[in-house]
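Missing here: one protein chain of the complex. Every other protein chain is in place.
Just so it is clear, A and B label the chains in written order, and each chain counts residues from 1 on its own.
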Amino acid sequence: MAVTTEQLAEEMYQMVKETMGKKNLKAGDLTKAMIAKYGEGEINKDDCKHAIRILMDSGRCVYSYFGGSFITLPHKEGSAPE
Amino acid sequence: MAAEPVKRITDIGPPNFEKFLHPVIKKNYGLWKYHDNLAPGVLCHVAESGDKIFTVRAASPRLLSTTTIRQFADLAEKYCGGYLRFTSRNNVEFLLDNQANIEPLKKELLALGFPVGGTNNAISNIVHTQGWVHCHSSATDASGIVKSVMDALCDRFTHEDLPAKLRIALACCLNMCGAVHCSDIAILGVHRKPPKIKHDILPKVCEVPTLIASCPTGAIRPATVDGKQSVEVVEEQCMFCANCYTVCPAMPLNDPENDGISIWVGGKVSNARSAPKFSKLAIPFIPNEPPRWPGVVDAVVNIVEVYAKNAKKFERMGEWIERIGWPKFFELTGIPFTKYHIDDFRLAGTTYARSTHIRF
Partner (left out) sequence: MADEKVQTKLLDELEKGPWPSFVKEIKKARKVSPVCDDLLGQLELSYEEKVGHWKHGGIVGVMGYGGGVIGRYSDLPEKFPNVAHFHTMRINQPSGWFYTSNALRTLCDIWDRHGSGLTNMHGSTGDIVFLGTKTDELEPCFKELTEAGFDLGGSGSCMRTPSACVGKARCEWACYDTMKMCNDITHQYQDELHRPPFPYKFKFKFSGCPNDCVASIARADLSVIGTWKDDIQQNDAEVAAYAAKGLDVQDDVCGRCPTKCMKWDGKKLTINNRECVRCMHCINAMPKALAPGKERGATLLIGAKAPIVQGALLSSVLVPFVPADELMDTIKELISRVWDFWDEYGKNRERVGELIQRVGMGNFLDAIGLDPVPEMITAPRDNPYIYFKDEA
């Protein structure tokens, strides 16, 4: 593997940060983007799955729900922000 | 904000069911021979070995306090070694190996206000959802309607004298958490007005492209309102499904006078005899009438009674209607037939009569 799982997690985190407020990303979007970047031979879905787990367990990102599940930055607790 | 590394237990999944099984069930697992229906709400399953397990089924309101659950636990300990289960329709079932305990258990359940029944050709509990007790999306309440309808049909729960099984389900909006779309009678909350767009908060709380994509009829368009990016709804195209509200809190559809209930009939899930089928529209709209919903109660009781009187043995609601035809169903129930009963959504033609097979 050309990258470590921790690196993948960090890149996913950057991606979420950059698109925040513009587009909501799903787990599948992050996975597809990473595989596109590093190539099918280098990393696979399971690597991305582990990376997402690291990302979540570290608290850098959280899951959110707007009629479907998305991965976002943690933000202030409350109902859908108003 | 990396969290401190605490040892958390995760991903253990549900407990293995085996440790909750009555010893007689464990011993005869997969070795059952036949069952008898001893009385409404009382089953006896007989194993190849000759062992017997008795089941006493009682109604529950689904919304249960821990106080009541502990009462069930007490009863289970007193009469059946602590073994009990719940059914897919929210009834509670006590599992006994001693037949002599059936009557005393029934007596205590009745004294506590939990009717025993729901088996065989009785009306079982109403599968239902959250309503005003716990959901933002509801066009009507759930628990209150279920309570009112079942108060009126309680004798049909404690007696098994219908032609066949009769399953009622309720969902308080088109999301249908209770999956009512294949029930003998479905009670469904509906909206009748398009969303009232909160332009002031919309750009902050919703992603506009996702919102536009959420509408099944393409009724939502981008619009600029007071210089702000927002959306508009083409009202003629709106079918009040609330998909948009699910993805965007700035699109509420709730409306006290225009929200209400529709009634659907003739669906089934089981493959017995005829194939599973969807429920079809019987009554397009009944207003919300809390606290006792007389309009809905009367409508459901009427359909049940007409079915009970006219269907043949083993005929589910939908099978009965197919035999007599829809015109006769509307005639017998006295329900008015309107233009709303004729499908005009996609592929609507599948329910048009395309033959001269008409019963006169």
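Just so we're on the same page, a residue touches a chain if its C-beta (ideal position, glycine included) is under 8 Å from a C-beta of that chain, and two chains touch if they have at least 3 such contacts.
Note that this is a predicted model, so its numbers are computed, not measured.
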item	value
Visible contact partners (per top-of-document touch definition) of the missing chain	A, B
Contact partner of the left-out chain, one of B:72, B:240, B:307 or B:320	B:72
Positions on chain A where the hidden chain makes contact	26-28, 31, 45, 49, 52-53, 56-57, 59, 62-65, 67-69, 71-72, 75, 77-81
Touch list for chain B against the chain that is not drawn	3, 8-17, 19-21, 25, 29-30, 32-35, 45, 53, 55, 59-70, 72-74, 76-77, 82-88, 90, 92, 95, 113-115, 127-129, 131-138, 141, 143-144, 147-148, 150-151, 154, 171, 174-179, 181-182, 210, 213-214, 216, 241, 243, 246-247, 249, 254-257, 259, 269-274, 276, 278, 288, 290-292, 313-314, 345-346
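Going forward, only the chains that are shown with their structure count from here on.
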item	value
Chain B residues within the chain A interface of the complex	1-3, 201, 204-207, 210, 214, 243, 246-249
Interface residues, chain A side, partner chain B - complex	23-24, 57-60, 66-68, 74, 79-82
